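Working notes, structure below.
As you look at this complex, bear in mind that one protein chain is not there, while each of the others sits in place.
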Amino acid sequence: MPTPPPALPGDLAEATRDDSTLKRFLHGLPGVDRVGLEQRAADLATRSIKKDSKLWAIDTAIGMIDLTTLEGADTAGKIGALAAKARRPDPDRPDTPPVAALCVYPDLAATAAEALNGSGVGVASVATAFPAGRSSSRVKLAEVELAVSAGADEVDVVIDRGAFLAGRYGQVHDEIREVKAACGRAHLKVILETGELATYDNVRRACWLALLAGADFVKTSTGKVSPAATLPVTHLMLGAVRDWRDRTGLSRGVKPAGGIRTTKDAVRYLVAVHEVAGRQWLSPELFRFGASGLLNDLLMQRRTQLDGHYSGPDYVAVDQ
Amino acid sequence: MTKTYKLYIGGAFPRSESGRVHPVHDARGRFLANAAQASRKDLRDAVAAARKAFDGWSGATAYNRGQVLFRVAEMLEGRREQFIAETAAVEDLSVEGATAAVDTAIDRMVWYAGWTDKITTVLGTTNPVAGPYFSFSVPEPTGVVGALAPRQSSLLGLLSVVAPVIAAGNTCVVVAGDRALPAITLSEVLATSDLPGGVINLLTGHVAELAPWLATHADVNALDLTGAPETLRPELERSASETVKRVLPVGRGEPDWTREPSLKRLRTFTETKTVWHPVGT
Partner (left out) sequence: MTESITSPWDYAPAPESRDVAGLRPSYRMFVDGEFVDGSGQSLTSVNPATEETLAEVAGASAADVDRAVTAARAAFESTWATMPGSERAKYLFRIARLIQERGRELAVLETLDNGKPVKESRDTDVPTAAAHFFHHAGWADKLDHAGYGANPRPLGVAGQVIPWNFPLLMLAWKIAPALACGNTVVLKPAETTPLTALVFAEICQQAGLPAGVVNILPGAGDIGAELVAHPGVDKVAFTGSTEVGKSIQHRLAGTATRLTLELGGKAANIVFDDAPLDQAVEGVVNGGFFNQGHVCCAGSRLLVQESIAEELLDRLRTRVSALRVGDPLDKNTDVGAINSAEQLSRITELADTGEAEGARRWTSPCPLPSQGYFFAPTVFSEVHQSMRVAGEEVFGPVLSVLTFRTPEEAVTKANNTPYGLSAGIWTEKGSRILWAAQRVRAGVVWANTFNRFDPTAPFGGYQESGFGREGGRAGLEAYLDV
């Protein structure tokens, strides 16, 4: 296996020494009680966020969006429209913050990069035979290289869930490390596809595996599998990055993706970020939403907050 | 030949530490034997023996407890003639009357032997709680039970008091007063049965002297005061309140022991324990 980064404390560096050590480490992580986790997530979801706090949450959430289009029907035209929206989500309200990034397939990364040039909005590209991840390492790495050379600032890759579920953790680890190396300066987001991992114990193990392998972000889902992001699974991942920071001093991000459509949802996620991981994570550096429709709801709610009356869908741009 | 009977504590037959004995008479006042007259220290030792035996007895399988109780019933039957004679003597019964009482007593023991592995089935439940939890409730033995032997019915009454206590997995200390001879013979039966020492401890002596020590003892969890003189009951119950002992509610006088018992005693001397666990993957 490739050598882990020197920053890791001894026991974590040791954990990836070989397959059996890695397996022991991952299976030695504390278990997750499903009911308790879901109960906690549901309790926190009852937080009531009002007035200025809500407005702050809306702006923060807008700035955390990876505005996403991952369709077979995507074209340069659609990317152009989304890029415009990403830069200035609400042209009538120039104080509306831009989103964090535009997330596209690798063949459209160059188009996106061009459209966003100089805007400060990042280009994120999926790679590694997204969404299933079913191809050879060679193809996967080539795709990462394609995305990076096209100008992607961030690469969202999927793990090999088949290998993970079969217990071949070393293989998953090595593949992520190789991808990380191929990313160069681009940020690496590792998609666990939690909906396919089935248990929270698996999600926690996959999280630590990705972090050990050098992920900058752990991401819940591709958006192509149901269930996609859920509050409890995001709680769990936020706990993992918090624990990772406590153990290593290194701050890593979390990105729930898929199924987050309303401002209410987004605020609940931000409450979780705030109370599970901590205030430090309330930043696009460490938390993103993988979403498309969410942005418009946030914009409408933003108008409602500022104007004092309800807004309507005809007053925000529909670009998807 | 008359002999001097001893106490039955922790499976052994010690004399009273006080050295005291008192005469045991038949119903017409004729001397039958001397018996040890237990002191409060003997009572203390008996409670300690009952406590010591509790973990083992309560932790035994219900099947095992049932077998042990049935074995006691067999042994009782082996001494049937002796029990009939003693019961007739202390209760002033005809042979027919004493025979009926002893046979019912043996049947009662068999009845409770059969209960040991049904108590949980009948009194326990799973609870259909409104949430993702498995919840169940089971009766568990209360602990050390203090009992006063019924004053009228020397063997049937005594077994009707003691059998449910031990069938449910408790251990006990029983104080027998004036009509103690069948109780003493019972202790000899128990000593040679499979019942572990300390599960039943039998003290002979003066009920009015010993009962307050039993009622105030902090390591006694529950009381069956069926055998208490009515004038003594309020004070004993007041003492019981000091450590929140469970006290079996009893009516005036002695119940009709020949009737098939209800489950009241089994319920009183068990605690319902409810356990919850989440259900999830």
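In order of appearance the chains are A and B, and numbering begins at 1 in each one.
Everything that follows uses one rule, which is that a contact is a pair of C-beta atoms (placed from the backbone, for glycine too) under 8 Å apart; a residue touches a chain by one contact, two chains touch by 3 or more.
Predicted model only: the values in this text are computed from it and were never measured.
Across the entire complex, the residue among A:9, A:36, A:91 or A:313 in touch with the chain not shown is A:36.
Among the residues B:209, B:237 or B:254, only B:237 touches the chain that is left out of the figure.
If you put the missing chain back, the residues of chain B touching it would be 122-123, 125, 127-131, 133, 135, 137, 142-143, 218, 221, 233-238, 240-244, 246, 249, 262, 264, 267, 271-278. Where chain A meets the omitted chain, the residues involved are 30-33, 35-37, 39-40, 46-57, 59-60, 95, 236, 239, 270, 274-275, 279, 282-283, 306.
Here, only the chains that are shown with their structure count from here on.
One finds 68 Å separating the Cα centroids of chain A and chain B.
Listed in rising order, the residues of chain A touching chain B in the complex are 33-36, 38, 198-200. On chain B, the positions that touch chain A within their shared complex are 132-133, 278-281.
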